[in-house]
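With one protein chain withheld, the remaining protein chains of the complex are depicted in position.
Moving on, here comes chain A:
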Amino acid sequence: MTTLIDEVAALLAAAAGEETVATWRRDRKGGLTGWCRLPSADSLLAVGRAIASIQGRLSMVTAYLTEKAREKGGREIAYHFDLDGATLTLTVPLPLEGAQVPSLTPIFRNCDWHERELMELYEIQVVGHPDPRRLFLADSVPDAPFERLIPYSTFTNGAGGKALWEKVLAAKEKP
């Protein structure tokens, strides 16, 4: 596995600068996880292409905005890649206002839904996404529900309980 660690180190340095290094952890069973913070979203496309060049697979994208980060005026997105069993997590710092990331969907086809989902949950713009429609949430739900208080029944589009029946009854009353 040392070869993988070296390979990733070289790729990250070439794509995002010498100071971008991943630290690796081995779990009790030998499973390898790598953790890396990119300096900014600018290098994301280059790093994505570098990971694709070694047959890395995009596993998951996690956007988040914690209270602490909000106070400091920043937020983050973590991109998780699978490298033949090992997992590499790249964390990208973003500003609170006007956060933008380039779309990785042209490189990793399965990034499509991940990016559509994070766009509707957080105030993050994914630039160059081929199909930036809402994915899970109804158009009636306000933008970025993970960043502001929205009644639960509105958020889940009244998927259960009183809100749903109010909608059904309202529709029935229409001529």
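By definition in this document, contacts are C-beta pairs under 8 Å (C-beta built on N, C-alpha and C of every residue); 3 or more make two chains touch, one makes a residue touch a chain; residues count from 1.
By our rule, contacts and distances are computed from a predicted model.
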item	value
The complex's invisible chain, by UniProt name, from "Sarcosine oxidase subunit beta", "NADH-quinone oxidoreductase subunit F", "Carbon monoxide-induced hydrogenase, large subunit" or "ABC transporter substrate-binding protein"	"Carbon monoxide-induced hydrogenase, large subunit"
Residues of chain A (touch criterion as defined above) contacting the omitted chain	27-33, 35, 57-60, 62, 64, 66, 68, 78, 80, 82, 84-87, 89, 108-110, 112-114, 121, 134-138, 145-146, 152, 155-157, 159-160
